[in-house]
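Complex shown without one protein chain; remaining protein chains in place.
Moving on to subunit A:
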């Protein structure tokens, strides 16, 4: 079996599909709506959350036996905020360009409910290695949805991917635009993300009826 036992593997793979933080647990919706208008921002956010959630889960897990339960939420918040600020400051000093790109994400990461949710639900009750895997798994699950949403919103809303035009030039009417196709301005605004996420949830539930709750 090697490095990962079967249980460990499921820690990483479950959040990708049947226990996805966005589509099943409906956590982290706010950032999924806010920053998925373009693919690049989605990817950057996915990577940042992976780092913070992986590291944060390990820190919380190591501290799990000494954290007073009355103030655990505040302690969790301090851990996330400290991690994010350390990364932000180090980048500002040594990779200024990159830090400018990430600046907008700092607030979104600190308040991301997936991070608090995993600290609370998993890291407080499990060892560091498993918590780390859980963090990576959940951030992957989050990132996958972000990237799918970002892909459709940028493609249909701006006709570009990673800022590169893929459907032709909308002003000079070349490529697909020559046939009368237009960019859908609605895809750029946040409600479109809600609709795309809704469609993903719909597809996922219709493929796997076990996910549908009985009323």
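The definition used in the following text is that a contact is a pair of C-beta atoms (placed from the backbone, for glycine too) under 8 Å apart; a residue touches a chain by one contact, two chains touch by 3 or more; residues count from 1.
By definition in this document, contacts and distances are computed from a predicted model.
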{"item": "Undisplayed chain, where the name is taken from the UniProt record, one of \"Carbohydrate ABC transporter permease\", \"ATP synthase subunit a\", \"ABC-2 type transport system ATP-binding protein\" or \"Na(+)-translocating NADH-quinone reductase subunit C\"", "value": "\"Na(+)-translocating NADH-quinone reductase subunit C\""}
{"item": "Residue, one of A:34, A:55 or A:176, that touches the chain absent here", "value": "A:34"}
{"item": "Residue touching the undisplayed chain, where the options are A:4, A:90 or A:125", "value": "A:90"}
{"item": "Residue among A:4, A:26, A:104 or A:125 touching the omitted chain", "value": "A:104"}
{"item": "Identified contact with the non-displayed chain, of A:12, A:47 or A:67", "value": "A:67"}
{"item": "Option touching the unshown chain, where A:166, A:189 or A:203 are the choices", "value": "A:189"}
{"item": "In subunit A, positions touching the absent partner", "value": "34-38, 40-41, 65-71, 74-75, 78, 82, 85-86, 89-90, 92-94, 96, 103-104, 107, 153-154, 163, 171, 185, 188-189"}
